[in-house]
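A single protein chain has been omitted; all remaining protein chains appear in their positions.
Chain naming follows the written order as A and B, and within any one chain the residues start at number 1.
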Amino acid sequence: MNVQPLLVVNNLRTSFFTFSGEVQAVRNVSFELVDGEIIGIVGESGSGKSVMCLSVIRLLHESGQIVDGQILFDGKNVLEMSKKDLRRLRNNQIGMVFQEPMTSLNPTIRVGTQIIERILALNKQISKEQAREKAKKLLEMVKIPDAKMHLDKYPFELSGGMRQRVMFAIAIACDPRLLILDEPTTALDVTIQSQILKLIRNLQEETDASIILITHNLGVVAETCKRVIVMYGGMIMEEGLIEEIFYETAHQYTIGLKKSIPDINKVVGDRLFSIPGSPPSLLDPPKGCPFYPRCDKAMKVCVENCPPYFQLSPTHRSMCWLLDPEMPGQPNQRGQ
Amino acid sequence: MLNYILKRFTMMLITLFIIITATFFLMQAIPGGPFSFDRVLPPSVKEALEAKYNLDKPVIEQYFDYLLGIIHFDFGPSYVYFGQTVNEMMADGWPASAKLAGAATILIILLGLPMGIMAALNRNKPADRITMVISTVGVVVPSFVMATFLLYFFSIKVELLPTFGVESYKGYILPAVCLAIGPVCGIARLARSSMLDTLSQDYMRTAESKGLSRSRIIIVHGLRNSLIPVTTSLGMIFAALLTGTFVIEKIFAVPGLGRYFVFSITNRDYTAVMGLTILSSAFMVVAVFIIDMIYLFIDPRIKLYEN
Partner (left out) sequence: MIVTQQEQLVKDWTPLQQEDKYAETTTGITLSYWQDVRRRLFKNKVAVASIFVIIMIMLASIFGPLLTGKTYDAQQLALRNMPPRIEIQTANDGTNFYVHPDLKIFLAEDNGYVSEELAPLSANLSDKMFIFEHNGNPYYLSFSTDGLKYLDENQQPLPQRKTTWNKNYLLGTDSLGRDMLTRLLYGGRISLMVAFIVTISTMLIGVIYGGISGYYGGNTDILMMRVVEILMAIPSIIYIILLMVYLGQGVYNILIALALTSWLGMAQLVRGQVLGLKEQEFVLAAKSAGISPFKIILNHLLPNSIGPIIVSATLSIPGAIAGEAFMSFIGLGVRPPMPSWGILSNEGINAIRSSPYQILLPSIAISLTMFAFNFLGDGLRDALDPKLRV
């Protein structure tokens, strides 16, 4: 690739140090992101997807620590940045939208102020009126009607969907190069969800930012993302282009996720599919593949050893012993 | 919003009215009346006195007379210090109490609030632990017990401050400190837990993700929300201040309203007791009303709740 990637994450390990011990939330994750890409990170609760993205901007809870690894944003080492540079990074280059619109906005401060303060934070030249004008334009960009009036409203005067739009406005306020969206639709109604997804696509076209979209819903990813990362148990299970993930699925977990998407054509009365079992304990993660207890194709080797990544195409890799050419018997199972 | 103000104001008036009525009738109910206690008066003198003070009129009439007097800010004559009115007693004791209460309030705000917030920002570090220990002591030990300890150390063992009286400003230091310790520690604990609570909220994370300066995050986002529960407790803090003055003024011989109150009680000066009770209650009730108004400015959600 001759284009330098915007974000490079290498062998990231993030853990939370609690009374019960070390919770290994992110265990050796590596990936890259170039300008203008929309990448989806899919996984269930506890898979480490949110923690990984919080690690990128070093916004972890006080008990959390990045134990190992490297994070390069635009070539600069994020983990060694000074507090000032980190603030600049967060202010200008990276915008984040969180999962809970109800609690992510300060209830005692007007919506407009919460947008404007970001604009004014590190930008000394802009005047208050200019900032206010920009905030109004941002609200229009996120399709909030009567933007001028809404600037002076308090968060509790807005619905959940509107609040999430405000969060988007805040996120894009400084023309960031990267947008991290942490389950932006999970807390909202399904009808609002599709509106927000449309908004995301529009924003990407208009601002040309790279987007990391975190979700547990494979369907959401199918609508919006070009590339997908599937995470489980703190590790990346599979990574590839959206077509590869859906039509040439190379991991049992991904297969399970696909099966879990409710099919509107199913007969009424049929049971919904769910992957049996529950996620592994991150206090004492298994030595081998984290998914083996729930995998119906698991083998003895899966218990003892964590599989390496097998590259199926330049853009497609998967962590599964089933892909090992040494494996006797049937050829690699894909797509089912 | 007007609704809210009106509702609170009406509550204030009703409460005051109930206090005045309750106090009056309670005093009336005391057997014997003010002139049969301690003194042995010949019946004719007693009757003359009672006539003079209109005590021979029916109770209801006395009640309305008293109410009328209160509206004109006349609390009646003292039954013990003949010739002196309760108003005069109040005017006499007012300055000292005001200075004391004022000094205590300044201490509470300037010391208590920052203490609590510093503790929250340095959670579990030595500064926090020490603050917590000190504030636990201050909250648990009653003010007059604290006063005796402090008096013993600072006035007797170490002859730093005067034992009693207020000739110099020094005379105000110990009583103001003793009065303020309880509330200071209470506010500190409250501010700390409120701030810790706020710091763990999602919107604080959002503020950090915007790359705002640390001071802005703490002051604008953190402080504003932490102050809400603290303001709510201000009412109780005032109550503690009020009741504290009785004892502190007695211990340190500060010539204020509190001391007058204790004297009046001991000497069974009924009009004075009534007047001072109503005065203190009025302070409380007005203070609560003012706090409710402050609340309006700090928490915009009030407008939502009140609709």
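Following the convention adopted for this analysis, a residue touches a chain if its C-beta (ideal position, glycine included) is under 8 Å from a C-beta of that chain, and two chains touch if they have at least 3 such contacts.
Since this is a predicted model, take the numbers as computed values, not measurements.
Visitor: Of the chains you can see, which ones touch the chain that is left out?
Guide: Contacts of the unshown chain, counting the full complex: A, B.
Visitor: If the hidden chain were put back, which of A:S63, A:N202 or A:N305 would touch it?
Guide: That would be A:N305, which touches the missing chain.
Visitor: Check each of A:E80, A:D208 or A:D324 against the chain that is not shown and name the one that touches it.
Guide: A:D324
Visitor: Can you name the residues of chain A that touch the chain not displayed here?
Guide: Listed in rising order, the touching residues are 28, 277-278, 281, 286, 292-293, 297-309, 321, 324, 326-329.
Visitor: What residues on chain B make contact with the chain left out of this view?
Guide: Considering the whole complex, chain B reaches the absent chain at 11, 14-15, 18-19, 22-23, 26-27, 29-30, 136, 140-142, 144-145, 148-149, 151-152, 156, 163, 239, 242-243, 246-247, 250-251, 262, 265-266, 268, 273, 277, 280-281, 284-285, 288.
Methods note: only the chains that are shown with their structure count from here on.
Visitor: Quick one: chain A and chain B, Cα centre-to-centre, how many Å?
Guide: Roughly 54 Å, centre to centre.
Visitor: Residues of chain A touching chain B in their complex?
Guide: Checking each residue of chain A against chain B gives 57, 59, 86-92, 96, 98, 100, 103-109, 117-118, 121-122, 154, 156-157, 167, 170.
Visitor: Which of the residues in chain B end up touching chain A in this complex?
Guide: Per the touch definition, chain B meets chain A at residues 201-203, 205-213, 216, 220-221, 224-225, 228, 298-301, 304.
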